[in-house]
Structure formats: structure tokens, C-alpha cells
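Other chains dropped; remaining ones untouched in position.
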Amino acid sequence: MATKKFMFVNRKAPYGTVYALESLEVVLISAAFEQDVSLAFIDDGVYQIAKGQDTTGIGQKNFSATYKALGDYEINKLYVEKESLEERGLTLDDLMDLTWEDEDDDYEEKPSIHLVDRADMAGIMAQQEVVISF
Amino acid sequence: MKYTLMINEGPYQHQSSDTALQFARAALEKGHEIYRVFFYHDGVNNGTRLSAPPQDDRQIQKEWSELAKQHDLDLVICIAAAQRRGLMDADEAKRQGMDADNIIEGFRISGLGQLIEGGIQADRTLVFGD
Amino acid sequence: MAMLHIVNKSPFERVAFESCLNHASAGDSILMIEDAAVGAVKNTRFSESIEAALKDKSVYVLSGDLAARGLSEDRIITGVTAVDYAGFVDLTVDNDTTQSWL
């Protein structure tokens, strides 16, 4: 099958709506198709990968640990927008530490999260072939 | 206090049904009365018995059904909203010539008047939606 | 007649929260639930609006919704009170009416 550049765009906070959870389910499945997959976290989407999520008070399943599994499937291009973090009083330190092991580089652990500014994010979006938004 | 709750979104897609469920439990625990829960718009989808979410996830529709049984709650699904979205009890299915129905125990189908009447009778009316 | 305004929308995504602040009266209470909980945090694009509201209104955030989104209570704006669902119920008792900003 052909390889295409797929981007999954996440703009919504988790738990208030199902989009974050069901988006992650799509991303995991996409790994099986060996496509060139990247994820964009902009606007409220940045809360999806916030550190320390604790859902005991709202009765929903905490699915945030699943983002840590993405690296094992070589999904390691998670673009996070700098301006979106700043407007929300957040920094990179507030996000989970998401990494992957590069088997072409002696299994070195490398960061999956790439902090980019708005202009760079626009440039990355412009290169995509299939954009699926949630 | 006597409450009427209105729920405007279906289960899972939005948190509103979860929040209303937690609110209802907290209110009952404090000795308040839930006079009625009125399900409108996509909220009618909370009343299906055909859902089967993953075992490790919450079972929203069943939780409403069980809460209703425990506390003798009046859970009302708006008939007009239900007809658009495909929620049917046995009587309505028969009337519409449908070959199946899908409503879960503890819910009943009725008209919009139940919402207004609920608003009149209750001390507080709360809306949960999107 | 005091009113409890319930907001469930992120102030960064929708106008609903701003519209709530524009229509709440002095002495009213505002409760942030669901995605609106992110509005309780200090030093955001929105925090000044909450600080202004605190001058003549009470502002609350549902603690479970705050924690779910990875935000600890030490980050919330001074003067905003975290409550649980029992506290949510109490707020509906203490105010005469509620209005949801959907």
C-alpha cells in the first residue's frame, strides 16, 4: 500500500468531550498501516498530553498513559504549538515526557514531543496529504 | 430541595451526562429529591439498552437505569427528540411499525410538557449540555 | 435573588464563558465545570477576566474536572474556590436559581 503523510489534529481538551480518547484510538490503529503519521496539538488540544491527569473525581477512565505507548509504534512526531501553551499558562514542563527508542541509533531514547511555533505548525500542516481533525 | 435536571447530550460524546449523574448522586446523598430527569436533544440516547462499552469503561446508560431503580427516579425521554434519533419503547415501536425497540429499563417516553411541569414543581432546575 | 452560573466550556475555545461573565450580576456565583475548569488557572490569556469577576462575584471550580486535565489546585487564581460535587449541590441550594452557559 502507498505511504501517505497523515496528520491527526487535536484541538480539544480531554474528558469534556470524547474526541481526545477516540482520536487516540484512530492514531493507534494507523500504526498498523505503516504510514507517515504526525500529530498536531494546538489550542485546547495541548491539555490532552498534560502531565498528572487524575480522573478519579469525574468517574471517567484516565487514558493519558496510552500516549506513552505511541513511541513503541514509531509514532514520534507529536507537534505541540508554543503559542497554544503560552496562552494557557503552560510550559513544556507541564506535558508528559513522551519518548521513543531510535533503533537506527543504538536504541537511544529521543523525545517525541516537538515544540514548534505557529508559523512552523502552519508549514507542517501544509505538507500533509491526509488531515483528520477531531 | 427538589430538583429537575435536563440533559441535552448523549452519553460518551460529551461529559454532560456524566456530570449530571455525579450531581444526582451527590444531591441524593445529601437527602435532596430528584423530582425528574428530562432527556432532550441527543440526551435521549442515554436511554438505549443496546450499548456495550469496553469493560474497563463506565456504562453510562446502565448507571442511569440502576440509579433510577435504587431511588425510584422519574427518567423521561422526550418523544419528539427520540423519534428523530431512533429511540423507541415497545409501545412506540408498535405504533410506528418498527420491528425492534431499544429503550432501557427505568426510562419512560413522554412529551415536552414534562420538562415545563418539572420546572414548575422543582425548587431548582439545572441544565446539562454542550 | 442570587444566581449560580454554571459554565462548562473552555474560555480559550468558546465565547460562552465570556458571555457568562458579561451577564452575571454582582453577588452571583460562577462555577466552572467540565472543560471550563481550565479557566481557573493563573497567568493565562483569560485569568484577568476571572480576577475582575472576583471583585463582586464568587467563583468556584469543580475539583475533579481540574484534576482530570492535569491541573493542580495550587495553580488556581487566588480567590477561586475548588469544590467537589457535594459542594456543587450546596451552591445550587445557596443560590435561588441556576443558569447554564452552554
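Order of writing sets the labels: A, B and C. Residues in every chain begin at 1.
The definition used in the following text is that a contact is a pair of C-beta atoms (placed from the backbone, for glycine too) under 8 Å apart; a residue touches a chain by one contact, two chains touch by 3 or more.
Computed from a prediction, not measured in an experiment: that's the story for all the values here.
Counting every chain in the structure file, the complete assembly comes out as A x2, B x2, C x2.
Definition applied: only the chains that are shown with their structure count from here on.
Counting C-beta pairs in contact across A-C and across A-B shows that the higher total falls to A-C. Averaged C-alpha coordinates put the centre of subunit B at 26 Å from the centre of subunit C. Taking the mean of the C-alpha atoms as each chain's centre, subunit A and subunit C sit 28 Å apart.
For the pair subunit A and subunit B, the distance between mean C-alpha positions equals 35 Å.
Across the assembly, subunit C contributes residues 8, 34-35, 64, 84 that each touch 2 or more other chains. For subunit A, the set of residues touching two or more other chains reads 15-17, 58, 60. Put simply, subunit A touches subunit B in their complex at residues 15-18, 58-61. Of all residues in subunit B, those touching subunit C in their complex are 1, 3, 8, 15-16, 19, 22-23, 25-27, 29-30, 32, 124-130.
On the subunit C side of its complex with subunit A, the touching residues are 8, 10, 12-13, 34-35, 38, 41-45, 47, 62-65, 67-72, 75, 84.
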